[in-house]
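A single protein chain has been removed from this complex, and every other one stays in its place.
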Amino acid sequence: MKFSETYIGGILFASASLLTGLRTTLKEFFTPKVTEQYPENRATLKISERHRAMLYMPLDENGNNKCIACGLCQSACPNSTIIVKTKNIVDEESGKSKKVLDEYIYDLGSCMFCQLCVNACPKDAIAFNNQFENAVFDRKKLVIRLNK
Amino acid sequence: MKKPNIKSIPYEEFKDNETLEALIKEINSERTNVVVGALDDLINWGRSNSMWSLTFATSCCGIEFMSLGAARYDFARFGFEVTRNSPRQADLIMVAGTITHKMAPVLKRLYDQMADPKYVVAVGGCAISGGPFKSSYHVLNGVDKIIPVDVYIPGCPPRPEAILYGMMQLQRKVKIEKFFGGKNHRAKKGEMNNDPIIVTNAPIIDNEKLSKE
Amino acid sequence: MYNFEIITSAIDHFLHSVMPAQLAVITECVLIAVCTLVAYVAFAIVMIFMERKVCAAFQCRLGPTRVGFWGLLQVFADVFKMLIKEIISINNSDSLLYRLAPYLVVLSSILTFSCLPFDKGLQVLDFNVGVFFLMAASSFGVLGILLAGWSSNNKFSMIGAMRSGAQMISYELSIGLCMLTMVVLSGTMQISEIVEQQVDGWFIFKGHLPAVVAFIIYLIAGNAETNRAPFDLPEAESELTAGYHTEYSGMHFGFFYVAEFMNLFIVAGIASTLFLGGWTPLYIKGFDSFNAIMDYIPGIVWFLGKTFFLIWVLMWFRWTFPRLRVDHVPTLEWKYMVPIGLVNLLIMTICVVMNWIF
Partner (left out) sequence: MNPIFIDIKEFPQRMQEYKDLKGMDFLRELIGMDWGEEGLGVIYILENSDTHENLEIAIKTTDREHPTLPTVCHLWSVAELYEREVYDFFGIHFTDHPDMRRLFLRNDWVGYPLRKDYDESEAINPVRMESEITEDVQREYEIKEEAELKKINAQTNRISGDQYVINIGPQHPATHGVLRFRLALEGEEIRKIDIHCGYIHRGIEKMSEKLTYPQILGLTDRLDYLSAHQNRHALCMCIEKAMGIEVTDRTQYIRTIMDELQRIDSHLLFLSCAAMDLGAITAFIYGFRDREKILDIFEEVTGGRLIQNYNTIGGVQADITPGFAKKVKEYCEYQKSKIKEYNDVFTNNIITQLRMKGVGRITLDDAISYGCTGGTGRASGWACDVRKRHPYAIYDKVEFKEIIYKRGDCYDRFKVRIDEIKESIHIIEQIIDNIPEGDYKVKTKPIIRIPEGQYTAAVEGSRGEFGVFIESHGEKSPYRIKFRPMGLPLIAAMHKILKGTKIADLIAIGATLDYVIPDIDR
């Protein structure tokens, strides 16, 4: 019979294991804490650039988006989060009818951030940003129009 | 108008102030006296700073909820850390994860078992609208079909900071309530959101500001 | 040396001089009751705040920081919320017992609380069988818990209540043995007398080995009495959701919550009274100037200092250890703590008889 299996030995071994645990937590008691204080640290908070929090349309220097209303993002989307509404306008110079973007509607509340739309876009007209502060009181506020 | 104040984030920087202001107007439509108003403030201060949530998690978002309780994000700073396992003692149910057809009556029952005042936060795409599983035969498309939701936190899953932000939104909503007189939280009992989401006239998002960031 | 008896007797004389004797007694009773309740609530709030901060520190996090400066107002927010939270009445429950249970638990802990000697003369209940009364009062808390579990008409509550019954009643034995050991050492059961005897040296030093053993056993058993981890089986969160108070909401739950913390305070308070000299200061023989400085610190500070230190130790236990399994709890009690406690009592008796104490 090992000493640790005897009555006294058992007590001693058990106490030793408990004391080791106590020592460990005591050490942590005095180490600096790791908590990051959001929202106090909002100004300094760094989030990875690749983080996906919300879809947006980057604008070029003239303030226009690059969307050509091809609808590839809409068809790539697994759960119809994106709806691209188009309209036909007549080009004044050539007189031809052209399909352009009317409304780019994005439902933040059902997006699964799979990046398929961004991958599908031929013009890099959409991208994800890391602005994560999106909680709202009304479900309808999550359906947003990305273009102006 | 009384504007709810949250430490470290100015009122203007919060999203969806319009809904909140509409709500304030509705609640303040009846006049109350000063003493009762001060008492209301005290009670709302207590309620908003002591949101004990039910430990309810069905899937991925639940893990982020656990991260929120752990050392790095530590929602104890807000006083939210007393998570209760019994719905009777909880003030808040965080629907973190997909709600399926089989789970829906259970969720409803949990909600009914909670003591007033009770709040619901829908965390993540699944709880808001069915998210990735919108088209599934066995998934409820949005918990607001069965229980009234106070705050929606989008994301799949939302990062812990986003959940904290959502909790602060809820605090704002609690801070405008009226316990004495006026319309309080119970008034909306039974009002479920069953109308479909209309996608036209969607609010325009400020792209210029986003592009800069 | 501070002595509160001067103040209390002054109040007593004053009351008797302005009103008839009977009215004076009644007034005193009311005064004391109010003071006790206020102190009880105040300590509960301090304890809850302390628990949240201490637990956070052990877990490398910060704990409440946002409500009030350094989170100081956090517990007040909780109290306000709890007071106006709906109290749900349960169908098919034993309504009377269901409502009675939380009050029983709180009553038991208030009774025990009033036995604590905060300072010389600052003690509500003090009579010749004080230790005996203490044990009796503390042991009917289990009744409240059993009733809560039984009357809730909830199977989890029921299991929780049965667990707590088995646990608390068996650990009472160990507590009794430890107290008995100290009673043997002091030769009296009056609490004020026990403290008085420690003026020239705390019992843990006077009683050396058997006192230290009794102290350790008392801390373990006391922890089990308060249903706190690692002995939190009756409410075992991961097993029984919330155990015996699963069905309680609002302030009824608040009573259980407060009583749990106050029981911790009481356990620590009794430990500091019996083993660490209560309100008596620390003296080191031969260091007269040091002893004189110690005298300047009021007794109540000594008492609370010791008590809160012990509370911190108990919290340290709580936030370190996993929960015991239901069959290990009686094993620990009946196989280890009771035999050791009995032998310890014997050793203490021998020590006292042979005068092997300091």
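Chains here go by letter, A, B and C, matching the order in which they are written, and residues are numbered from 1 within each.
Please note the rule applied: a residue touches a chain if its C-beta (ideal position, glycine included) is under 8 Å from a C-beta of that chain, and two chains touch if they have at least 3 such contacts.
Just so we're clear, the structure is a prediction, and the values are computed from it rather than from any experiment.
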Note: the excluded chain touches shown chains A, B, C
Given B:Cys60, B:Ala115 or B:Ile128, the correct residue touching the omitted chain is B:Cys60
Missing-chain contact among C:Gln59, C:Gln123, C:Gln167 or C:Ser249 belongs to C:Gln59
Residues of subunit B touching the missing chain are 55-60, 62-64, 66-67, 70-72, 85, 97-98, 100-106, 108-110, 132-133, 135-140, 145-146, 156-157, 159
On subunit C, the omitted chain is touched by residues 58-61, 155-156, 159, 163, 229-230, 232, 236-241, 319-328
Touching the unshown chain, subunit A contributes residues 13-14, 17-18, 20-21, 23-25, 28, 34, 47-48, 50-52, 76, 78, 112-116, 119, 128
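Following the convention adopted for this analysis, only the chains that are shown with their structure count from here on.
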Contact graph of the chains (line, ring, star, complete, other): complete
Greatest contact count: chains A-B
Taking each chain's centre as the mean of its CA atoms, the one lying farthest from the centre of subunit A is chain C
Dist(centroid_CA(subunit B), centroid_CA(subunit C)) in Å evaluates to 39
When centres are defined as mean Cα positions, the distance from subunit A to subunit B in whole Å is 19
So subunit A residues touching two or more other chains come to 33-35, 37
Among subunit C residues, those touching two or more other chains are 56, 59-62, 65
Per the touch rule, the subunit C residues reaching subunit A in their complex are 56-62, 65, 316-317, 319-321, 336
Seen from subunit B, its contact residues with subunit C in the complex are 7, 42-43, 45-50, 70-71, 74, 76-79, 81-82, 84-86, 88-89, 91, 113, 115-117, 179
Note: in the complex, subunit A contacts subunit C through residues 11, 18, 21-22, 24-26, 28-29, 31, 33-35, 37
